[in-house]
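Here the complex is missing a single protein chain, while all its other protein chains stay put.
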Amino acid sequence: MSDALVSVRHLTVSFRAEGGFFGRSHRRVRAVDDVSLDVEEGSIFALVGESGCGKTTLGRALLRLLPPDSGEVLFRGKDLARMAPEELRRQRRRMQIVFQDPYASLNPRMRIRDTLAEPFWTHEPHLSPREVEVRGRELLRLVGLRGEVLGHFPHQFSGGQRQRIGIARALALHPEFVVCDEAVSALDVSIQAQVLNLLVDLREKFSLTYLFITHNLAVVRHLADRVGVMFLGRVMEVGPTEELFSTPLHPYTKFLIGAVPLPDPRRRDRERLLLQGDVLSPTDLPPGCRFAPRCPYARDRCREEEPRMSEREGRKVACHYPLA
Amino acid sequence: MDRGNAVLQVRNLRTEFATRRGIVPAVDGVSFEVFEGKVTGLVGESGCGKSVTALSILGLVTSPPGRVARGEILFEGRDLARMTPREMGAFRGRDLSMIFQEPMTSLNPVKTVGNQVGEPLRVHLGLSAREARRRAEEMLDLVGIPEPQLRYGAFPHQLSGGLRQRVMIAMALICSPKLLVADEPTTALDVTIQAQVLDLMMGLKNRLGTAIVLITHDLGVVAETCDDVYVMYAGHIVEQGDVYRLFERPGHPYTQGLLRCVPDASKPGRRGPLASIEGAVPLLTALPPGCRFAPRCPWAQELCHRQIPDLVAVGEGHLVRCWRAEEGGKP
Amino acid sequence: MRPGRDPKLIADELPPLVPAEAGDDMAGETLWGDVVRAFWKNRAALAGVGVVTVIALMALGAPWFLRGDPYAIDLDLRHLPPSWDHWFGTDHYGRDLFTRVVHGARISLVIGLIPAFLSTVIGAVLGVVSGFYGGKTDFWIMRLADVVLAFPSLLLAMAIMYTLGASLFNIFIALSAVGWASTSRIVRSQTLSLREKDFVEAARALGVSRGKIVFRHILPNCLPSIVVVFTMSIPAAIMQEAGLSFLGVGAQPPTPSWGLLVSQGKEFIFSAPWEAILPGVAILLLVLAFNFMGDGLRDAIDPYMKD
Partner (left out) sequence: MGGFIVKRLAVSVPVLLGVTFLIFMLLHVVPGDPVALMMGERMSPEVIDRVRAQMHLDDPWPVRYVRFISDALRGDLGESYKLRRPVVGLLRDAFPTTLKLALAAALVAWCIGIPAGILSAVRPYSLVDNFFMGLALTGVSTPVFWTALLFQYLFSLKLGWLPVAGFYSAKHLIMPALVLGWSSSGLVARLTRSSLLDVMRHDYIRTARAKGLRQGPVILRHALKNALLPVVTVMALQIAFLLSGSVITESVFNIPGVGRIAVGAIQNRDMPLLQGAVLFTTVLVILGNLAADLLYGWLDPRIRRDGGVGR
């Protein structure tokens, strides 16, 4: 795809498994396993999946905050995975991240002034302290906070306000690409909507490209352009949001969507899709399709041969027997 | 209105916490009823007092700094709020029990799950260890834990989050309580596991006839499971009613706003901005003098900022704490 | 409700007070301001500060307000019991014991502060380096700490004193060489948990260099526990010096080190018990005061070390 801002090609990221001799096992768990994706410029790409599916790891690897084992991460065609440290440091201003936990994402010992100044100290050291202060005020205003709070510490803010400050820091250097890692899931519902709207607003103002990492499918359906569904380190399905939600191709996608409780009591007696079985461990994967042990449609082939990603009508799915 | 027997009647409950900034009423004048075999939902955002209400019912408010300052908690006609800890202990775990949000930390890491599940039987019914074990294994089986005999001797860290929550449910229900208080039972779980656990809870409720108080912030979960709903805001109940009516015709501006904030995953996205409620929950140490929602309410009038409204009936069993309740909370 | 275009300015709201944190007191301006406030409410800790201040003032002012010479021998005045003229009595050379104890306080305070400071600094630097850089550096530093911690500290200090020779200055070295290990472990574990925090990740995402991450993000957040460790290692150092001097491998006569005073007094424990008991009371008092202070400081800082 030519208009992809960020592309991932056969990316694998692994961690050392816990335990083992001297606490350092030689077994590695593949948190992200041979994943390929494209995020189009100006779009919102949502990465969904349950805990432990590798979506957060993928997000960090996209920003080269984690070293990949193999594969490429192309940012405007340049491979971040093979970039020299100094070059990478310069590229960092073009891609940023907003974190989940508003309590952990701000340094508790730093005033907001310094938190917002750090991007400028790092990338625009020629700015005078005055100019940095002015930029800090502008940023706060941009995210709906008053400039006077520059001198405050993080603990003096609510979760929603902290999240706004985190967004301000991410946008300080006008990046092109922002990863939002569960950026609103720690917030109350009414605050979630405020922050999401802010993110969408800012996208228009700064023509940003977003990668939303989330487990909140309702929000995804409302905001995202494209969706990727992850399961145990693999992307199972990728497609335009509406099509993926209305006619899921992968059984896992279907069950995931079906499990979301609907805020409408009149539909509570609808036929519910319940996925049986428990969350699987990435340390001992089955030989075939990794979803097969929980998949009600699994056949013999699924248990023997791992399905490859196949493309059909602009949608991609990794399943031997896609639905619909 | 005949809804069967009330298992629990909470009247005018006030639970306070002593803080450096003075006495803080986390729950303020809360009244509600829980009927036999029904699921009663307490909904609200963090800090609204829903969890403190739950802990107050069970007498589990940590004291100090907390205490139940006022009100009655009538369980089968007896006031739990007036009981000594000793009397209360005889009820807890037998007639009323509770499950918590974090199944990881709510189980004792150094005791086997079977031992923990069977413990209420030994404490309350004086069963022998063997008999308790047999019943605990049955219960583990009932909550859908595969190979219960094997899992009986497992330690909590060896189970997944979903299984741990099933263990918690087994433990809470083993004495067939009349009332189960579930505080955000599925919040820490993945969505597919959440669906399983809710399904299990509803199945067991129907089978054992246990009344459930379900505390949650997730309106989807409420819509899927509850019969009666109480919406809480800053320590007050702001709206209460039958789940169908409340979702169809929310009377309080807060409920209306909350419902609009939640997108529906089953409907095509509108691609526009999400509805939101401006502002934030007020500090409990600096509550507004009037309606607690007034500072965030787009339709607040002078009266709203001055005086706290009462709960007003707007339909059968549907009460709204709003000065403009008759107008449906709107201008 | 209006959809959220043009976010309103919401800075004047304060964080909601959720009941879970209803008992906590963390809403002030700065950390250290809050710590000082909490500390001032702790009566035992204040008493500790009082005692330490009095002892420190006496020690500092000793040359001016005590006329006597701590080394002046007068064999006519041997083993005098406490009296108005000699508050703590006199020792076997007829030296005034009170004068000697007050002069000894200077040694104890210096011993308390310098090795505690040195070992805290060494331990903190090694701990941060070990935790932040990880890998081989971490491995070797921690193995060295393991080795040092495997020794009973008094024995290791004794062995070092054996090698270096008994003198006051060598005590600094011995105690610092023994004390850094536990500090480095504490600071390392804290660095490890800080390293995983999102705000450090955010700094990495901004391209902040590793050195600056350490100085802006890691160290300031380790500082509370470093301060606590430092306060706690002062009484420990005083005790160890007293122990070494008591055993004869620390300060040498005629230095009026408290440990040495007790050791000299023990020969006459049955005839002139005050000679051993009273300098011991001084050690107990000073160490206890520092411990109360350190405890109070830790209680005041503790709530802030969790985040």
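Note that the chains are named A, B and C in the order they appear, and that numbering of residues resets to 1 at the start of each chain.
Everything below uses one rule, namely that contacts are C-beta pairs under 8 Å (C-beta built on N, C-alpha and C of every residue); 3 or more make two chains touch, one makes a residue touch a chain.
It should be emphasised that the depicted structure is a prediction, and the values quoted were computed from it without experimental measurement.
K.L.:
For the full complex, which residue in C:39, C:230 or C:246 touches the chain that was left out?
P.N.:
C:246
K.L.:
Which one touches the absent chain: B:43, B:80 or B:107?
P.N.:
B:107
K.L.:
So which of B:21, B:70, B:124 or B:249 would be touching the chain we can't see?
P.N.:
B:124
K.L.:
Tell me where the left-out chain touches chain C, residue by residue.
P.N.:
Counting only chain C, the missing chain is touched by 44, 143-144, 146-148, 150-156, 158-163, 235, 239, 242-243, 246-249, 259, 262-263, 265-266, 269-270, 273, 276-277, 280, 283-284, 287-288, 291-292, 295.
K.L.:
Touching the absent chain: which residues on chain B qualify?
P.N.:
Contact residues on chain B toward the absent chain are 58, 60, 85-86, 89-94, 97-98, 100, 102, 105-112, 116, 119-120, 123-124, 155, 157-158, 168, 171-172.
The working rule: only the chains that are shown with their structure count from here on.
K.L.:
Using Cα averages as centroids, what's the distance between chain B and chain C in whole Å?
P.N.:
One centre to the other, that is 49 Å.
K.L.:
Chain A: which residues touch two or more other chains?
P.N.:
Each of 158, 160-161, 193-194, 197, 201 in chain A touches at least two other chains.
K.L.:
Would you pick out the residues of chain B that each touch at least 2 other chains?
P.N.:
Residue numbers touching two or more other chains: 46, 257, 273-278, 280-281.
K.L.:
For the complex, which residues does chain B have touching chain A?
P.N.:
Chain B reaches chain A through residues 45-46, 160-163, 190-196, 198-199, 217-226, 243-244, 247-248, 257-259, 261-271, 273-278, 280-281.
K.L.:
Give every residue of chain A touching chain C within the complex, in rising order.
P.N.:
Where chain A meets chain C, its residues are 60, 63, 65, 88-90, 92-93, 95-97, 99-101, 103-110, 114, 118-119, 122-123, 140, 143-146, 148-149, 153, 155-161, 166, 169-170, 173, 193-194, 197-198, 201.
K.L.:
Chain A touches which residues of chain C in the complex?
P.N.:
Counting only chain C, the residues touching chain A are 3-5, 7-16, 26-27, 29-31, 197-199, 201-209, 212, 216-217, 220-221, 223, 304, 307.
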